[in-house]
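Here the complex is missing one protein chain, while the rest keep their positions.
Up next is chain A:
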Amino acid sequence: MCCTSVSPIEPGSDEERDLIGLPQTGVRRETGRFVFTEQEMLRFSRQYDPLPFHVDPEAGRQSQYGQLIGSGWHTMAVWMKLFVGAHDASGFPPDSPEAISPAGIGFGFKDLRWIVPVFPGDEIVFSTILDEVRASANRPGWAVFRRQALAARPEGEEVMHFVLTYLGPLATAIEYRAPDAATARA
């Protein structure tokens, strides 16, 4: 007997997702909250973003914002800090993708928007939405991810947004299936 016809699997299709265990995209997952103290903001800005309205409270008062504002680069770095912290590499063998790079190897990001400033004492909610993930064609166990990075005030006002692309462990993607992961680390 020959030949049961099998239709090819469309790359990126839902069928492919189900077969290789990739997560559904579009779910917002909170990675954590962070309070930007004035001391912490000043420490970062003095080192990496020493513009007057970031390092000098008096210059901040004279600026259009009326007070010191945080460095947007600090907000980005804290997004990364909480994103890396949301991954757990323990228990994986040392040469596995999860142990080599739990949160992934960045290619870069686009569409960065610093929408409103962060002021001393602000609590910011960090989260992410997975836009797309594809198993790497030439590196087994790895996948190429594209995800939105988000920062907002607790009442919902958006503070920062960018879209990150990276090579990360495929298994980490599967872990993100849990739709209630958002509350786990709040």
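Definition applied: a contact is a pair of C-beta atoms (placed from the backbone, for glycine too) under 8 Å apart; a residue touches a chain by one contact, two chains touch by 3 or more; residues count from 1.
Everything below uses one rule, namely that contacts and distances are computed from a predicted model.
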Original post:
Looking at UniProt, which of "MaoC family dehydratase", "Sugar ABC transporter permease", "Deoxyribose-phosphate aldolase" or "Nitrogen fixation protein NifU" names the chain we cannot see?
Top reply: "MaoC family dehydratase"
Subject >> Residue touching the undisplayed chain, where the options are A:L42, A:I69, A:A86 or A:L170 >> reply: A:I69
**OP:** Check the options A:F53, A:F126 or A:F145 and report the residue that touches the missing chain.
**Re:** A:F53
Subject >> Omitted-chain contact residue, chosen from A:R33, A:K81 or A:R146 >> reply: A:K81
Original post:
What residues on chain A make contact with the chain left out of this view?
Top reply: 47-51, 53, 64, 69, 71-73, 76-78, 80-81, 84-85, 89, 94-95, 99-103, 105-114, 117, 162
